[in-house]
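For this view, one protein chain was removed and the others were kept in their places.
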Amino acid sequence: MDVVNTDNEWTDEELEIAFQNKVDAEQRIEPKDWMPDRYRQTLIRQMSQHAHSEIVGMLPEGNWLTRAPSLKRKAVLMAKIQDEGGHGLYLYSATETLGISRDEMYEQLHSGKAKYSSIFNYPTLTWADVGAIGWLVDGAAITNQIALCRCSYGPYARAMVKICKEESFHQRQGYEIMMTMAQGTAEQREMAQDALNRWWWPSLMMFGPNDTNSPQSAQSMKWKIKRQSNDELRQKFVDATVPQAKFLNLRIPDDDLVWNEERKAHDFGEIDWVEFKNVVKGNGLCNRERLKARVDAHDGGKWVRDAALAYANKQKLRAVDAA
Amino acid sequence: MDVVNTDNEWTDEELEIAFQNKVDAEQRIEPKDWMPDRYRQTLIRQMSQHAHSEIVGMLPEGNWLTRAPSLKRKAVLMAKIQDEGGHGLYLYSATETLGISRDEMYEQLHSGKAKYSSIFNYPTLTWADVGAIGWLVDGAAITNQIALCRCSYGPYARAMVKICKEESFHQRQGYEIMMTMAQGTAEQREMAQDALNRWWWPSLMMFGPNDTNSPQSAQSMKWKIKRQSNDELRQKFVDATVPQAKFLNLRIPDDDLVWNEERKAHDFGEIDWVEFKNVVKGNGLCNRERLKARVDAHDGGKWVRDAALAYANKQKLRAVDAA
Amino acid sequence: MTDNNALFEYLLRLGDNSLILGQRLAEWCGHAPILEEELALTNIGLDLVGQSRLLLTYAAEVEGAGRDEDMLAFHRDTQAWRNLLLLEQPNGDFAKTIARQFFFDNFQYLQFEGLCQSKDDRLAAIAAKSLKEITYHLRHSTNWVLRLGDGTTESHEKMQIAIDELWGFLPEMFDMDEIDTQLLAEGVGVDLAALKPRWDEVVNAVLLEATLERPEDTWSVRGSREGKHSEHLGYLLAEMQFLQRAYPDAKW
Partner (left out) sequence: MTDNNALFEYLLRLGDNSLILGQRLAEWCGHAPILEEELALTNIGLDLVGQSRLLLTYAAEVEGAGRDEDMLAFHRDTQAWRNLLLLEQPNGDFAKTIARQFFFDNFQYLQFEGLCQSKDDRLAAIAAKSLKEITYHLRHSTNWVLRLGDGTTESHEKMQIAIDELWGFLPEMFDMDEIDTQLLAEGVGVDLAALKPRWDEVVNAVLLEATLERPEDTWSVRGSREGKHSEHLGYLLAEMQFLQRAYPDAKW
């Protein structure tokens, strides 16, 4: 570099070049490192959305917790939902390293400024939906998250490693519910097929817009926040899931789905992005309910948090007095 | 009378004698007639308790309204509960003729000053309980109420005539539920017997203490508020109900129950008055819940009543303005 | 789809609407804000359950599969139900119950008025009988919208919130799918889309008089005719169907 910085302070431009060099060298960015503001904001948006999705994602499954059809299933589902809460907690903490508080993130969620995965705006109508969520929704999430394990931001990457392990456990459990039902009574089989019908396309939508319509992706790829494109990940998910559906003897609701020997991959139909946008916009069956559940829990719990704080303060004073 | 009342005003003593003469002559006392204060207070207590019982009595049956086992049963039960509300309304109005407002009566109920029939402090645990309440509780109520049709206070007597007709309809419906269950599956039969076991003794308690322990009864009999003693009415109920139970092939839970050929009546066991008092005192499974349901409905509905009042006042003003 | 299938489906929609709303009203039992209102809500609920019995009995006969009103009411799981999403929404406070009722009463009145002219005599007779009841329901809910909307500040706010919360469930009422279109063509059914202007007129007038704001059309949800319901219906059914499900061999 030919700019002599007499104060030994780097210009933003220099810092950004150094930052990108580090990223390119596959070195991790850590909280105390300098990072471009847009990198920070992109991560905050993505990570908090991820955290919110874990928390909101407890609701559709929680809808069946009190109605789980066996004690074992109830225990397993409870453990799974607890894991999701743990992931949320972990991701909120990771996001806090970027300089935003959990309260601020909640506020963004509750005001509608921050999003959560739109898939949770669909209702769970039968027990098979719990299986389908585990199998497909967690399956799609893992596909995304495996890529994120190599994300350039250290805390996020580490969170993903930890979370991926548990998620793949969840996915197997979900698949096992589907298998039990697919091999069960006619009614159960019908529920399983119906759940697949309803959750298949929303799962594909989880990977985001097609690459041609994803303007932000290039920058995220350059920063190595994203390591694979939306369409690449979606393809991966489809290729992994089709044989699983076949094994269950269930039909994926896509007439255009076919193995492409040349590409060594499945071709599949066009995603209905109008439907996707419609749900994101607020016209999913559960948009209002999911948000209301979160807001009610938070607002309704204020007196509890106030009490905990007041008690902690009293305890501190007592410790001081005693000293 | 040898007291000359120059102001043409009667003394209380004179009034009371005239009142008792009228009662003795089987003439009805009407709201505008003079009556002894204790007569008024006794009636207010008894009639408001009766009204409260109709309203609180909606709760144990209402507990099964959303779970009624057929659409027909649901409709019939709904109609019955509506009738009970109507009885309550009618009885509150009749009591208001004695110079107490419905709000005052509610306040007495909610503060615990006024009672309702203690039988409603027992829970309805199965659908058979709905049958048992119709058969036994309404049956006991009718036995009481038939006697009250000849009560000296006109508005109360007339209310009883009207109510008795509907109640006997309810009783037949309840009996019919019991019959269906007694002739049903083993589980239904068990539910029917169990309901009889639980409701039999509380129904007998509905007639109040034994005559030997009922000090207020004599005065009520003299005023012809009461026309038959507690024990007479109870005997009547037992004699009417025993053959009904036999017809259902159900066993009344009383080892001492036996036909007494001499008395041409059934002998039956001692009532457990300790249990009775225990429940009245507040140790029934549902005492707190019944009262809470009423208080919550009333307090929670204040804004609705306020709105109705405010709107009515606005409408009045508008009518004035328009004139 | 044969004519019988279409008619069965059509009757199911009508019957399910009445039953699910009747069930929701039954939940108010013992908890209404005024004794007079306790009687009114029960009365309306009773009418609705009565309607559902006529409609589901007819539906079962049309289906001809040996089911009856109770089989249809107590042995169908969530996705087989055809009631409007609006009607399965929880009671909420009294304002929400009234808002739901007001929106539906207005719709059902127009719908059943049309059905009185149905070429299906039995359906026309059921509609004519029900229309008298609905006329009363409509008067009742309209009066309460006025009282609450133009009552106190508190009641006005609650009523406005209730209306806003339910607004997006309403467009579904006027949807016409294949079955609606078919039965309309046959002179059996009603043109639901065509009811909208009249519905708007009455609702707008009442909201205006009640000093309430008609919400913007910012969101809408649909799906009940394909069995896509909100998560509330499952709980309602678990409760409503418990006895029949638990003791399938019993007669009650």
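Letters A, B and C mark the chains as written, and numbering starts fresh at 1 in each.
Basically, contacts are C-beta pairs under 8 Å (C-beta built on N, C-alpha and C of every residue); 3 or more make two chains touch, one makes a residue touch a chain.
Please read these numbers as outputs of a predicted model, since none were measured by experiment.
Asker: Please work out which displayed chains the absent chain touches and list them by label.
Answerer: In the entire complex, chains touched by the missing one are A, B, C.
Asker: Touching the hidden chain in the complete assembly: which of A:Met58, A:Ala157 or A:Ile225 does that?
Answerer: In the complete complex, the chain left out is touched by residue A:Met58.
Asker: Looking at C:Asp77, C:Glu113, C:Glu154 or C:Asp191, which residue reaches the missing chain?
Answerer: In the full complex, the listed residue that touches the missing chain is C:Asp77.
Asker: For review purposes, identify every residue of chain A that touches the missing chain, sorted by number.
Answerer: Those residues of chain A that touch the unshown chain are 55, 58-59, 62, 65-75, 78-79, 81-82, 85-86, 88-89, 92, 127, 177, 180-181, 184-185, 187-188, 293-294, 296-298, 300-312, 314.
Asker: Extract the touching residues of chain C with respect to the undisplayed chain.
Answerer: So the residues of chain C touching the missing chain come out as 77, 234-235, 237-239, 241-242, 245-246, 248.
Asker: Tell me, which residues in chain B touch the chain that this view leaves out?
Answerer: 60, 63, 67, 123-126, 194, 198, 281-289
By definition in this document, only the chains that are shown with their structure count from here on.
Asker: Would you identify the shape of the chain contact graph, picking one of line, ring, star, complete or other?
Answerer: Shape = line; chains linked end to end, path left open.
Asker: Mean of the CA atoms for each chain, then the mean for all of them together: which chain is nearest?
Answerer: C
Asker: Counting C-beta pairs in contact, pick out the pair of chains that comes out on top.
Answerer: Going pair by pair, the biggest contact count turns up for B-C.
Asker: For chain A versus chain B, what separation do you get between their C-alpha means, in angstrom?
Answerer: The mean C-alpha positions of chain A and chain B differ by 60 Å.
Asker: Suppose each chain is reduced to the average of its Cα coordinates; what separation in Å results between chain B and chain C?
Answerer: Computed from C-alpha means, the inter-chain centre distance equals 36 Å.
Asker: Any chance you could list the residues of chain C touching two or more other chains?
Answerer: Within chain C, no residue contacts more than one other chain.
Asker: So which stretches of chain A touch two or more other chains?
Answerer: Answer for chain A, listing residues that touch two or more other chains: there are none.
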